[in-house]
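Here the structure is laid out as structure tokens; the discussion comes afterwards.
Only one protein chain is missing; all other protein chains are in place.
Residue numbering begins at 1 within each chain, and the chains themselves are lettered A, B and C in the order written.
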Amino acid sequence: MEIPDKNAPLPETLTSAGKDETLKAFREMLRIRRFEETAARAYTRGKISGFLHLYIGQEAIAVGVKLAMQANDRVVGTYRDHGYALAQGSDANACMAELFGKATGLVGGVGGSMHYFDRPNGLWGGYAIIGNHVPVAAGHAFASKYLGDDAVTMCFLGDGAVGIGPTHEGMTLAGLWDLPVIYIVENNRYSMGTPLERTLPTEDITARAAGYGMARDRFELTDPFQVRERIGAAMKRAREESQPTLIEILTYRFRGHSMSDPAKYRAKGELEAFRSRDAIELSRRVLMEQHGMSEDELDAIDDEVIEEMDAAYTFADESPQPDPEHRFKNIMIPVPEEA
Amino acid sequence: MEIPDKNAPLPETLTSAGKDETLKAFREMLRIRRFEETAARAYTRGKISGFLHLYIGQEAIAVGVKLAMQANDRVVGTYRDHGYALAQGSDANACMAELFGKATGLVGGVGGSMHYFDRPNGLWGGYAIIGNHVPVAAGHAFASKYLGDDAVTMCFLGDGAVGIGPTHEGMTLAGLWDLPVIYIVENNRYSMGTPLERTLPTEDITARAAGYGMARDRFELTDPFQVRERIGAAMKRAREESQPTLIEILTYRFRGHSMSDPAKYRAKGELEAFRSRDAIELSRRVLMEQHGMSEDELDAIDDEVIEEMDAAYTFADESPQPDPEHRFKNIMIPVPEEA
Amino acid sequence: MANLQIREAIRDAMREEMERDERVFLMGEEVGHYQGAYKCSQGLLEQFGAKRVVDTPITETGFSGVGIGAAMVGLRPIIEFMTFNFSAVAFDQILNNASKIHHMTGGQFSVPIVFRGPNAAAHMLGSTHSQAFDGIYAHIPGLKVVSVATPYDAKGLLKSAIRDPNPVIFFESELMYAVRGEVPEEEYLIPIGEADIKRPGEQVTLITWGQSVPTSLEAAKLAEADGLDVEVIDLRTLRPLDEAAVIHSVKKTNRAVIAYHGWPYGGVGAELVDRIQRMAFDWLDAPVERVCYDDIPFSYAENLEHLSIPQPEDIYAACRKVAYR
Partner (left out) sequence: MANLQIREAIRDAMREEMERDERVFLMGEEVGHYQGAYKCSQGLLEQFGAKRVVDTPITETGFSGVGIGAAMVGLRPIIEFMTFNFSAVAFDQILNNASKIHHMTGGQFSVPIVFRGPNAAAHMLGSTHSQAFDGIYAHIPGLKVVSVATPYDAKGLLKSAIRDPNPVIFFESELMYAVRGEVPEEEYLIPIGEADIKRPGEQVTLITWGQSVPTSLEAAKLAEADGLDVEVIDLRTLRPLDEAAVIHSVKKTNRAVIAYHGWPYGGVGAELVDRIQRMAFDWLDAPVERVCYDDIPFSYAENLEHLSIPQPEDIYAACRKVAYR
């Protein structure tokens, strides 16, 4: 794996963005990071159980994709889904309460960390079986084409999801039928404890695009504006020509796969090197060096964000558990009278 | 689809082969064709039921592959499997009796047309769920590598099997683990009634090889010696370097998908054009034009072959059905005493 | 009344629903140009075009997932499995997506979809192509499961299934596509969840569905000749079970036989036994008997296959047994 250069210059996409949008993106990324840290704390305290997969290190992707999206576009993701939700505009309280398994949660406490859905905000999941959302996302795009609703579906998957059959079938159909969908592989270099070279016969995941008759793109993540730009091109292709694209974004997660993973498999110095290119840190530098903001100003924003997440913690903690009868809800929809 | 040129010269691989081997290959191909015709007749007469998928038009592949094989190599195929069996040396009587559902059949009458297996002759199936043999064949190759038994596994699939997940997973593992397996797509231009362009996002199936980290080869079928040569290179790679290969052989089936298919979907003139490049006919021409054999001599061979297949018909017809208790056989192997 | 084959009743149901609702579409292998492997979609491509009658590559997981995703957006997909044997490669889509999405999204999304196609043994197809999935899909909460045996039921239930806001598994049979019966000219629906008494009787309750319905009716005739009056209940829906109809009958006859295509271990048959013994324990004069497949993968050979499938004589024998004859 290629390790980033700590002394590389600041990315151009970031330095050429305006102050307001940089500040906004910085704040959004920070919200995700602080949310995750708060969740981790809650997990350690036994407030949250099950699996908890943190998005720390990859925030710029969710935030950048959101910047590229239009109102009725969709995001379909994996179990590592808190970042998408917050970036899409989901309420932090509801997100946190979902982790706590509370009635006020995003899906009423039935889903937990791995199964976030927020339809009004364009979040279409939250899928926890590797690859099985890839054809589902193709189905959303199929419906868009069928209905002519002009929406683009963005489907995220991990580097570990590339070898599994459902991914292949979903991409085959998307390519064959020219569906307006973008598949974004967040290649964070590991599938649980397994580095890419032990799960994939080739390094470049987008080498597969040819077999699917899809356009492709591949880049090392730097910042949200880079993502907006690169995804933007694919979006145009999807919206205007109904053409799918396979995109691989090289990135890195700073935490273990889930809370139970001490991540002993990392090479020495690897984490530090990636941390030095953390999009949040780079944005902070740009805001200070280029847009003249002070450390205090930025810390104040951080304090606000931390406060929001602390409040989410309290909200979640104080919310009631679902009503016992709730477990029988939403299993079967009654057949409407006229049918 | 590109249609063959009726007036193309005879293939060099065929004209440069010796008389003896040409005659032998001709005879083997003829055996398959006459077997299939006999089976079709039996089907029409109600002697055979279920699905019957004929190999007519593709015989040169099975025969050519056999020519390239060594003693303990394996063939793993689909439900269109009579050709592989006969080419591998399976007894025509047992093959026919299997179709008749008789106790003397290749697998005792329990499998029928779609489930041929003949271990002593290197035929490792006979799989009737599209794509689900692709990882199994990788498993045979895995075992070969594990045991160092020097065997190469050849796995056949149809053009229709390329989009399904199990195919993808099997090939991913073969590529990742450098397994001594050769995947041969017999692209006969149709998956049941569906031409390639409606099932695949790209025309060249071997475009996928890159994603699997595999070598590839692709050619229009001419004759068994061409197949021997092309497969031979892949075999060497498999046996000597433990490297998998993806091969696409463009071919054509002269009959419908199965006995119930009138094949109305063919374009005008298509069948005739492919028939004009029938490897059996070309071989006959070479034997006459180049090796000085007479029409009578060749007809005599045909008569012999027809006689063999008629005898197989009679054998199958006169064989007993399996014993009623046979249906409870081979479900569970008793646990040996020492275990 | 029209006299139709089951395949025609199925096609008419799809056609009428596609005419009624733009959101309904049909997707599967060979459903379009080929008109369906068993000709259940004859004429539909011509009438509705390739947008709504969609030929797919062999990608059961892919097109099942596409159907599910499209249903979440608001379409009404009908997914045809060429046979249900091939649904095994799409099992996860049905188990983990179709049946759960409404629940796991807290009701934000629903999956109004029909998965249909032939199920269970046909004739001499061997073990991989001769499996009944009743017990497997009926096991799963979040699904409805239907199995039809007449043109009338096929049409009325398929129309209901297409309109149902939930995922429905809809079982047909290769063996029965050519079975004929009367079907009204005017529109009608049959509600999912209601069993149908195909033959009233007083002495033994014979519960059945799918391919075993005609066989059970034959068995009832054999019994009749012997002075044993058998009530034949066609379940028609396997999930949810029409418990009331079953229990009502058993409380009358005090004896029950269950006859169906399917492996014996667990499944719909065992579930019925459980409900009967729990809800009619004091009424039962004999243990409930089941007549179903041998507990083995199927053989191709005609004689072996025949022996593994419930025949009228087997069912009749079970009726005699519960009546202590």
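Just so it is clear, a residue touches a chain if its C-beta (ideal position, glycine included) is under 8 Å from a C-beta of that chain, and two chains touch if they have at least 3 such contacts.
Predicted model, so just to flag it, every value in this text is computed and none were measured.
For the options B:9, B:46, B:292 or B:336, the residue in contact with the chain missing from this view is B:336. From the set C:78, C:104, C:246 or C:291, the residue in touch with the chain omitted from the display is C:104, counting the whole complex. Of the candidate positions B:26, B:124 or B:156, contact with the hidden chain is made by B:124. Within the set B:110, B:192, B:280 or B:305, the residue that contacts the chain not displayed is B:110. Take subunit B: the residues that touch the chain left off the picture are 105-108, 110-111, 115, 117-119, 124-127, 129, 132-144, 146-147, 165-166, 169-170, 172-173, 176, 329-333, 335-336, 339.
In the full complex, the hidden chain is touched by subunit A at residues 49-51, 98, 101-103, 105, 109-112, 114-115, 127-132, 160-161, 163-166, 191-194, 198-200, 265, 321-322, 324, 326-328, 331. What subunit C contributes to its contact with the hidden chain is residues 61, 85, 88-89, 91-92, 95-96, 99-100, 103-104, 126-128, 131, 135-136, 138-142, 239, 263, 265-271, 273-274, 277-278, 281, 286-290, 295-297.
Assume only the chains that are shown with their structure count from here on.
Among the other chains, A has the CA centre that is most remote from the centre of subunit B.
Centroid to centroid, with C-alpha atoms defining each point, subunit B and subunit C lie 36 Å apart.
Taking each chain's centre as the average of its CA atoms, subunit A and subunit C sit 41 Å apart.
Residue positions of subunit C touching 2 or more other chains: 56-57, 59, 61-62. With touch defined as above, residues shared between interfaces to two or more other chains in subunit A number as follows: 165-166, 169, 172-173, 176.
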